[in-house]
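Excluded from the complex is one protein chain; the other protein chains are retained at their positions.
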Amino acid sequence: MTPSFLSPALCADGTTTSPLRRALGRDGWSAYLGDPEQVRDVSLQGIVEIRGAVDAVAPEAGEELLRLSPRRGFLFTEANPVEVVARIRATGALAYDATGALAGIAIASEQVMRRLTDLDLDAIPTAGPFARVSALFRRGPDGWFHVYVQQELGHYAAEAVLDALAGLEQTTWR
Amino acid sequence: MSFLLACPFCGPRPVDEYAYFGEVTTRPSSSPSLRELTDYVYFRDNVAGVQREWWQHRAGCGEWFLADRDTRTNDVLEVMVPEPRKQA
Partner (left out) sequence: MRLDPRAGERIDRSSAVSFTFAGWKITGFEGDTIASAAFAAGKRVFSRSFKYHRPRGLLCCSGHCPNCQMTVDGVPNVRVCTEPIREGAVVEGQNVRWSLDFDFMSLTDKVGGPFTPVGFYYRTLIRPRAAWPLYEKFLRSAAGLGTLDPRAGHTRRYDTEHRRARVLVVGGGAAGRAAALEAAKAGPGVVLVDEDARNRDLALGGVEVLAPARALGIWEGGLVPVDADTVLYRFRAERIVVATGATEQPLVFPGNDLVGVMLPDGVRRLLRDYSIRPGERAIVLGSDDETLAIADELVDVGVEVAKVVDLRDVRPRELAAQGGKGRVRRLVLDGESYGCDLLVASGGRQPAYSLLAQAGARVAFDDSLGVFVPTELPDGVEAVGSVTGDGLSRIAPEPAYQGNGKCFVCVCEDVTTKDMKRAIGEGFDSIELAKRYTTATMGPCQGKLCHLSSIRVYAEETRMFESAIGTTTARPPWAPVELGLLAGRDLTPARRGSIHWRHEEAGATIQWAGPWLRPYAYGEHPEDEVRAVHESLGVIDVSTLGKLFVEGPEAVQLLERLYPNRFGDLKPGRIRYGVLTSDGGRIMDDGTIARLAEDLFYVTTTSTGADAVTAWFEWWNAVWGYDAEIVNVTGALAAVNLAGPRAREALGRLVDDPDDVSAEDFRYLDAHELEVAGVPTLALRIGFVGELGYELHFPSPAGEHLWDALVAEGAVPFGLEPQRVLRLEKGHVIVGQDTDSESNLYSAGMSWLPKLDKDDFVGKYALEHFAEREEKERLVGFTMEEDVVPAEGAQIVVEGMPVGRVTSARRSDAVGRVIGLAWVPSDRSEDGTRVEIQVDRLRKGARITHGAFFDPDGERMRS
């Protein structure tokens, strides 16, 4: 057996849902409806966790390697993660499909970021704290901040983002 | 406590990103007496000064590393990655 049962890509069509569907999805609950101009759900786009010889992994077109240490990294990919896992394992490193493990939130506002993390935003891409949980950070192709948290914390994190956004609109009344 | 600690991989970060695992101890290598075992399990030097201790960058890369920290000032003199891949 292999860890292939991690891969949402192996699930039949129509069987998967985003962890942020209720928080940010168009078909979600209106009470939680996000602002598409400010926040977007970028979950379920290919992510592969790499262990071992990270530096031997060569990102291909449409891929970004987030190197956390010489032995830990994440590869964001537009290709099928199942194939990417096989490709990386062929180099001798270990690879695991993390696509279903993480909830991805794309955030336009730098100020929302500053309200939820004390990370130096210039240090992105990196890993760090976000709304009191651990997260991966990268700049998306759209220039937005893409923040990935464990999927089970995704709804919480999305609520925190929407709440921080609401806070920006508040005017001081004193 | 708000001092910065430099992760060997991520650079300086606020200390609350890390998990602290206490001073480095020496595990007895063969069947110890109850006293030796108790010393190892329960007793710590707790120095007022520089000690070598375990930290994990839990909110960041997740790696464990060693740091020499002055417990009086929180000055971190050095951080190190544990000796690579050697079996005890």
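To keep things simple, chains are lettered A and B as they appear, and every chain counts its residues starting from 1.
Heads up, the rule we're going with is that a residue touches a chain if its C-beta (ideal position, glycine included) is under 8 Å from a C-beta of that chain, and two chains touch if they have at least 3 such contacts.
Everything numeric here is computed off the predicted structure, so don't read it as measured data.
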Touch with the omitted chain, as defined above, among A:Ala12, A:Ala61 or A:Ala90:
A:Ala12
Where does chain B touch the missing chain, residue by residue?
1-4, 14-15, 19, 21, 27-28, 31-32, 34, 37, 40-42, 54, 56, 58, 62, 64, 74, 82-88
Touching the missing chain, which residues of chain A?
1-8, 10-12, 14-19, 22, 43-44, 49, 51-52, 94, 96-102, 111, 114-115, 117-120, 131-133, 150-153, 155-156, 160, 163-164, 167, 170, 172-174
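Methods note: only the chains that are shown with their structure count from here on.
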When centres are defined as mean Cα positions, the distance from chain A to chain B in whole Å is 31
Note which residues of chain A are touching chain B in the complex, please.
68-72, 118, 123, 126-129, 134
The chain B residues in contact with chain A across the complex are 8-11, 13-14, 16-17, 58-63
